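With one protein chain held back, the other chains of the complex are shown just where they sit.
Chain nomenclature is as follows: A, B, C, D and E, assigned in order of appearance, with residue numbering initiated at 1 for each chain independently.
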Amino acid sequence: MAESRFGMTELDDLPEDLRERIGEIARKSGFVPNIFRALGRRPAELRAFLDYHDALMDRPEGLTKAERELVVVATSAANNCLYCIVAHGAILRIRSKDPHLSDQVAANPWQVRLDERGRAITDLALALARTPERFGDADISAARSAGLTDDEIWDVGAITALFAASNRLAHLFALQPNPEFYLMGRDLA
Amino acid sequence: MAESRFGMTELDDLPEDLRERIGEIARKSGFVPNIFRALGRRPAELRAFLDYHDALMDRPEGLTKAERELVVVATSAANNCLYCIVAHGAILRIRSKDPHLSDQVAANPWQVRLDERGRAITDLALALARTPERFGDADISAARSAGLTDDEIWDVGAITALFAASNRLAHLFALQPNPEFYLMGRDLA
Amino acid sequence: MAESRFGMTELDDLPEDLRERIGEIARKSGFVPNIFRALGRRPAELRAFLDYHDALMDRPEGLTKAERELVVVATSAANNCLYCIVAHGAILRIRSKDPHLSDQVAANPWQVRLDERGRAITDLALALARTPERFGDADISAARSAGLTDDEIWDVGAITALFAASNRLAHLFALQPNPEFYLMGRDLA
Amino acid sequence: MAESRFGMTELDDLPEDLRERIGEIARKSGFVPNIFRALGRRPAELRAFLDYHDALMDRPEGLTKAERELVVVATSAANNCLYCIVAHGAILRIRSKDPHLSDQVAANPWQVRLDERGRAITDLALALARTPERFGDADISAARSAGLTDDEIWDVGAITALFAASNRLAHLFALQPNPEFYLMGRDLA
Amino acid sequence: MAESRFGMTELDDLPEDLRERIGEIARKSGFVPNIFRALGRRPAELRAFLDYHDALMDRPEGLTKAERELVVVATSAANNCLYCIVAHGAILRIRSKDPHLSDQVAANPWQVRLDERGRAITDLALALARTPERFGDADISAARSAGLTDDEIWDVGAITALFAASNRLAHLFALQPNPEFYLMGRDLA
Partner (left out) sequence: MAESRFGMTELDDLPEDLRERIGEIARKSGFVPNIFRALGRRPAELRAFLDYHDALMDRPEGLTKAERELVVVATSAANNCLYCIVAHGAILRIRSKDPHLSDQVAANPWQVRLDERGRAITDLALALARTPERFGDADISAARSAGLTDDEIWDVGAITALFAASNRLAHLFALQPNPEFYLMGRDLA
């Protein structure tokens, strides 16, 4: 089974800046996540994608790191995106220090049991992810009632938007998760 | 009526590089498109968004400029995104030199009459835009049967992905189109 | 590209009463709207359709003329009917004296910004247009809470019903709008 | 339980021409079908509705009477319209001389067992009734392959369109069927 | 037209315990309901199905017999299951002593007019039947607000679950109702 529909580009074949940047990620996680190998066929797009990802996911203010990954796993589950569910499920396990949360969110993001803030974040993300044409003031009001600030609402919405793109790239590529992701963060007890 | 749910950032309040870059766009079109003023609240995200947009929309190979805009208007219509339909509808009128095509695509992207290549591009984009969870080999095969190369399929898919994000940002912001867009390109006869 | 799947009947080939009646419309607008040429193949149906249309759209009491066209454009947008969106979009621009409203309603009738009364009219129409099987007391109550009288609710519902039929006829015929409609009412500023 | 949300108009309170016309129907069936009493509040609309109905349902060429009622029951079932299912279910039992067909079509119009021609008529009607935005050349081709002429396709489409309107009027009125309809045509064996 | 896609097993060909058990049902109703003849091909499954059915439908506490059949007809209608609508429609007519209720529920379970308790039972059942992935605390709260006890909620949910299975078996078999069911309970006036 091919890992990606349009082939893979290995680290050594990337332009220098990307080789260093992806290499740094590979050093931390022990492997090159397949999304980077798949996008490597077009370095300009990979570079912009990474920049956009980092601007949203490494932002110091706003949502916590675990909350950002909650948005990612919930919307990826709603889009049935294998790669993102498995890869970001691993990251959510680590960030949340909860070995079961990712599987729970992935199975049913609409009904997974979360505290009020987590529920509000997830509901906002799901509404924008799956029925953008109906998204409106009612969704924003519900989020504000649960205590989310406008900056946090922007975070939820923008991460949902970014992964609306990522999920579709993974579907376009029929991208398979690296085997390592499946087990990461499961042994936290 | 507010132009954007979270306020607007004017050209003069942007970092230098963005002021120049957006300023260049404003000089060409005669106004600053509202999406840039809305995203200006977070310069790092605006910068990455622009980079990603340019990597995909200004790419010299692959789909023609008009075909790229066809993907944008079709998927934005399927997502009922007012800002993108009106703004990119204007660009599609100009790029296609057809004053009616945008309104036709916007009204019904699934059934708009196009030649075989245009139909294949649009069908591929719509499948990925609205039912990503069902997107698969059948969609890819149909595109190839219509003569699309893998590079063109990537173009269609990646532009669809980018505008899955853009549409959701516009919905998040309840972004209104600049009034100028409504009439642009209508007097081509 | 054929204007209609089953051919067109010209004014001169219609029975006398219809030739006069459609002729009068043609004199006012400068052209024969394609829906009449398409329906002309069956004069009895065209005659009944015109009678039903006039009974509802020219009724002196109840909704304003602009509100009636708002119902038409909103439900035609929800049904993705090219002919009705473009033709009645033109009429709505003229009736509402707003050159942008039609494109806004057509892009996203569920979220277009309207005043409370306009929103109530549109919500009622959309509910009946797209999910008739769920339409019920809750929709009626919401309309009444926004101040609509029973007579106005009937207007909204009956116009929605008429255009549920019209939209399907246009889809049946793959009916193309007359080119003149695209620009009508855009230069009102 | 009210028979109609906006009240009923009795035969004696209708204008003369309608009193005679509906009276004739009442004489044949033994009662005044509730749809006429509900629409009687607005005689001009009732008159046009009757004209449109007769133009389509009493047309001597094209589909048989039973086939016309098949289209009505199938699309009314797809729209979950109580009044039309029960009232036209009775007529279909009589026209088809089959006491079970109406209940079968009403329960599941998509899978009810029919001969090839009946299946083609029903599929065409259902496509236009429930997903008009996707209706197109593929539906027309399938109907033609099953032997339907353009005139018969028009019949199916136009009856579907008329009952898209009728179903919505019945939903608007929360219209209840006359009790007599439930048993009519059940004792044909 | 075959009564079942995979053939029928007659009473005499069933194991002794099933022959007696089904025979008892046949004596009461005057015929062997087709579901038992279809399932007879696999006696172990038929036996377990009957046990599960009896445990839920003949339970002395909780919902009334008519309310249990209301759940069955409503969810079978929502699943467009011909066999269950016709067979249990007959039983509901008898249990409710209302010759029209079954046809009303079958036509539109979402909007059929019921008293508050009947409405709450039906809404709960429909939510679980058609959108199980969204079923949650809100549905349970609404049922409790209408006065349903936890035991009654369990009844509604478990009967909905059982007929989620039954409906799918009938669809799998393309099972036709026995002709007798169509008329049972219609002459109660």
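Criterion: contacts are C-beta pairs under 8 Å (C-beta built on N, C-alpha and C of every residue); 3 or more make two chains touch, one makes a residue touch a chain.
In this text, all values refer to a predicted model and were calculated from it rather than measured experimentally.
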Which displayed chains the hidden chain touches across the whole complex: A, B, D, E
Absent-chain contact - pick from B:E10, B:E24, B:D54 or B:E133: B:E133
Residue of D:N34, D:N80, D:N108 or D:T160 touching the missing chain in the full complex: D:N108
Per the touch definition above, residue among A:G23, A:P43 or A:P99 touching the missing chain: A:P99
Positions on chain A where the hidden chain makes contact: 1, 77, 80-82, 85-86, 99-100, 103-104, 106-108, 110-113, 171, 174, 179, 182-183, 186
Positions on chain B where the hidden chain makes contact: 133-136
Absent chain, residues of chain D that touch it: 108, 110-111
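Simple rule for what comes next: only the chains that are shown with their structure count from here on.
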Intersection of the contact lists for chain B and chain C: A, D
Chain copies touching (chain D, chain E) - same or different residues, decided at half shared: same
Chain centre separation in whole Å, for chain E relative to chain A (CA means): 43
Distance from the mean Cα position of chain E to that of chain D, given in whole angstrom: 29
In chain A, residues with contacts to at least two other chains: 133, 135-136
Graph class of chain-chain contacts, one of line, ring, star, complete, other: other
